[in-house]
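With one protein chain withheld, the remaining protein chains of the complex are depicted in position.
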Amino acid sequence: MLQLTCPWCGPRDETEFHHGGQAHVARPADPAALDDAAWAAYLFFRDNPAGPFAERWVHSLGCRRWFHAVRDTVTYAVLATYRPDAPRPGLAVARPDGETR
Amino acid sequence: MAPPPAPRIEGNRRMSTPLPEHPAHLWRTPEPRSSYDVVIVGGGGHGLATAHYLASVHGITNVAVLEKGWLGGGNMARNTTIIRSNYLWDETTALYEYALKLWETLPAELDYDVMFSQRGVLNLAHTLQDVRDSVRRVGANRLNGVDSHWLEPDGIAEVCPILNTSPRSRYPVLGATYQPHAGIAKHDHVAWALARSADAYGIDLIQGCEVTGFVTDGGRVTGVETSRGRILAGRVGLTVAGHSSVLAERAGFRLPVQSHPLQALVSELHEPVHPTVVMSNHVHVYVSQAHKGELVLGAGVDGYNGYGQRGAFHIIERQMAAAVELFPVFARAHVLRTWGGIVDVTPDASPVIGATPLENLFVNCGWGTGGFKATPAAGWTFAHTLATGAPHPLNAPFSLDRFTTGALIDEHGAAAVAH
Amino acid sequence: MADPTAPGPAALRRGPLDHLSGALRAATVTGPRAVALTALPCRTTTALRAAPDGPVGARLAKVLGAPLPTRCGETARTDHGTALWLGPDEWLLVAEDAAPAPLTALDEALGDAPGQIVDVSAQRTVLELRGPAARDVLEKGCAPDLHPRAFPPGRAVTTAVGQVPLILWHSAADTYRLLPRSSFAEHLAHWLTDAMGEYGLPEVD
């Protein structure tokens, strides 16, 4: 049972939230200008890392606001939550392969 | 429509004896060589089946299966072992029905009792829309040659007397699809049987060997980097289920796959009480009673991405509520052990089997919750793809390309419940 | 045009639990672990959406006679009922009776600014659970921390009780108001009376 800190309501149980997939994926400004492959990339292709993942959540059973979280998909540790108009926080997270993100 | 045969509870004798003796020898523990014709990344059921068919069908035995952990230790060891082919669309049905036919001959072919038990599967309908969808699926299945029947509640009660078919339930059972030839098998036995066969053909099964990168030559894959050194290969097949995106990222491309936790559980052993397999999308539970007597239940997919092989408990609680609603007799069975797998879910709940953006690199992934039942067909088609460099007609529709053209094979209805 | 949100004849009003009044009375538990459930139907309720700070907030505060609460869990007594914080730009104004809300004045206060004033008097209904065992009853199916240190009287949160989404308002000591959507009211009443039952029985650890 994760505990997520809603930027407006504070820490709440996972059951109050819904996951909304990868964060910071903007809808193309002019979909008609994209070829099929580029449109498919927007429609269906998302990051799926094993490790820190910037993702969207909505506090469905609370203030109904969308927000972002950086969560480690392996340990499930919630590393940060932030409002959707904020940039992804720069978290120095050591990766098993030595790379730092 | 002829009435379907009702399953019989297998005799107490079978249920109370220990599992059949395994062979005294299963596989070697070889050191990796520097080069193979084909390298299969992932020693789960699909990887092992691919190896088996590469050797037995295509005569390709200069093959290595590279497994990060232990053979059959991923989703193969964690699934609820349901085998059925009553999918909705022609492409999927053909693939799973081919798998079912292979399941029927697999024990003899591998000379291994994988405890494949064709005890039937009921998919319950609880709403009028469930009924429409079920009748649609039965019709499509029958025209595709799949043994599928629509049962009214009294017919369900004959197949599975312990199921609560009271019209006074919160979501009464209005009917069910029934596939008599569906069933279950013992997952570990399947993995070991396939591994033993591959090993006997001379294929190297290399455990504790993680693929850390790919050797490429101008957009062409020529080998893999591993925790045990570089291994060159004519063709490389990725069949790593929940970790597909991680491997694809190492090869420099993305897959339309998200990895989610999927939980399951077993009870302690009980005398035979549940003769078939029951699945319900609407109240979300699927349950069978395994050979030894434990109840095996699957829960729902957790909503978030996760590689942790664990999920949240409220999902299990909700599933137990559904289980007790449908099966009042389970009230005082006990949850003995829970666990989680990592399922790789695609946008249309159908797999991807075929080419990648890199030449000589092929992928078999995106099975979501349906991987176990497809094991032989996944192996068969992926072996064909790796052997010939082109898809088998059965997996041609399951290309990556479909996400660009829009020709999705939407099996959310058939696969909404994990199984 | 007539205003469809204007009040109608009081005699024609019905609450979603009117037919259960006897059952609710019968479920009352007395004694040291007393708890009682009552329906408080037909309370004028208004949904407010606006930016809380700046001139709009000030104008709304003037209409209401009190500023809107600005933090999760907070409530504020106003001249027209209690304002419950629902979100950073969202409140529910709950009156103690069926008297009309100052919709026109609120609309004028909002002006052209982004936001919304909507009469939602029938959207939700109010159930009141009162007694020393009330918190125990709620804790059988409500996940947030209801300990008085975390949820003292005067606070309200959006949550669920017994699988029913609602607003839970600790309106006074040992008194909780539950505001489900009206369609859930009967189910919630069943759940609550079921959960109350044990407090009239011999106590078990």
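We call the chains A, B and C, going by the order they appear; numbering starts again at 1 in every chain.
Assume a residue touches a chain if its C-beta (ideal position, glycine included) is under 8 Å from a C-beta of that chain, and two chains touch if they have at least 3 such contacts.
Please note the rule applied: contacts and distances are computed from a predicted model.
One chain of the complex is hidden; its UniProt record names it "Sarcosine oxidase subunit alpha", one of "Sarcosine oxidase subunit alpha", "Autoinducer 2 import system permease protein LsrD", "Inner-membrane translocator" or "NADH-quinone oxidoreductase subunit M". For the chain that does not appear, the touching partners among the shown chains are A, B, C. Considering the full assembly, B:Pro23 is the residue among B:Pro23, B:Gly202 or B:Gly229 that touches the omitted chain. From the set B:Thr105, B:Thr127 or B:Thr388, the residue in touch with the chain omitted from the display is B:Thr127, counting the whole complex. Touching the missing chain, out of B:Leu71, B:Val190, B:Ile203 or B:Ala241, is residue B:Leu71. Summarising the interface, chain B meets the missing chain with residues 1, 16-19, 22-29, 70-71, 73, 77, 90, 93-94, 126-129, 131-140, 142-145, 162, 169-171, 188, 192, 199, 207, 267-271, 273, 292-293, 308, 310, 312-313, 316-318, 320-325, 328-339, 347, 402, 404-408, 410, 412-413.
In the full complex, chain A touches the omitted chain through residues 1-3, 13, 20, 26-27, 30-32, 34, 36, 39-40, 42-43, 56, 58, 60, 64-66, 75-76, 84-85. Listed by residue number, the positions of chain C touching the unshown chain are 1-9, 12-16, 19, 42, 47, 49, 112, 114-116, 118-124, 139-143, 145, 147, 149-150, 162-164, 181-184, 186-188, 190-191, 194-195, 197-198, 201-202, 204-205.
Definition applied: only the chains that are shown with their structure count from here on.
Looking at A-B and A-C side by side, the one with more C-beta contacts is A-B. Taking the mean of the C-alpha atoms as each chain's centre, chain B and chain C sit 48 Å apart. In chain B, no residue reaches two or more other chains under the touch definition. Touching of two or more other chains is recorded for no residue of chain C. Residue ranges on chain C touching chain A, taken from their complex, read 72-73, 86-88, 90, 143-144, 157-160, 165. Contact residues on chain A toward chain B in their complex (touch as defined above): 1-2, 14-15, 18-19, 21, 36-37, 40-41, 43-50, 53, 55, 71, 73-76, 97.
Remark: chain B residues 212, 243, 245-246, 249, 254-259, 303-308, 310, 312-314, 347, 403-405 touch chain A in the complex.
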